[in-house]
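Only one protein chain is missing; all other protein chains are in place.
Then we have chain A:
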């Protein structure tokens, strides 16, 4: 009898842990995403930039706010993460990486239409920065998946792949960019 209680307790504890872990890793790919979705291996966290911090901004204040957003996001504090990203955006309102971060956050919050719009807005500031464009198209693709637009998602993933290749080819071009 007692053993059974212990067992119950342990399993409940494990479930709880699993739940916490789920929050902590912020599933940025919606549960509905089909297994066949390409690039499923690349699942950046909500506020984890897939680019080195130095490529995102040369302003340490912006980096500090990004770090804070990431910490908040990882703690499940997405509202607070959004507030920090907006602070960063006030400092560098035309930095496409920051708009991409916000798009990604909205995606994680399940605000798919906003995520798509913000990714597009990021693209509108991106000039020839193919890497951030690729990331934005990936956000758009995931949001479309969640919206049930499989064909649109496929197209978006394809654009992301193409841009990724272009980014590889022109990596040197972007390395020196600091949005301002």
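The rule we apply is simple: a contact is a pair of C-beta atoms (placed from the backbone, for glycine too) under 8 Å apart; a residue touches a chain by one contact, two chains touch by 3 or more; residues count from 1.
As a convention for this text, contacts and distances are computed from a predicted model.
Asker: Of the options "Carbon-monoxide dehydrogenase small subunit", "Penicillin-binding protein 1B", "GNAT family N-acetyltransferase" or "ABC transporter permease", which is the UniProt protein name for the chain that has been left out of view?
Answerer: Matching the unshown chain against "Carbon-monoxide dehydrogenase small subunit", "Penicillin-binding protein 1B", "GNAT family N-acetyltransferase" or "ABC transporter permease" yields "Penicillin-binding protein 1B".
Asker: In the whole complex, what residues of chain A lie against the chain that is missing from view?
Answerer: These residues of chain A touch the chain that is not shown: 59-61, 63-65, 79-80, 82-84, 86-87, 89-91, 93-94, 96, 102, 114, 117-118, 120-121, 124-128, 177-180.
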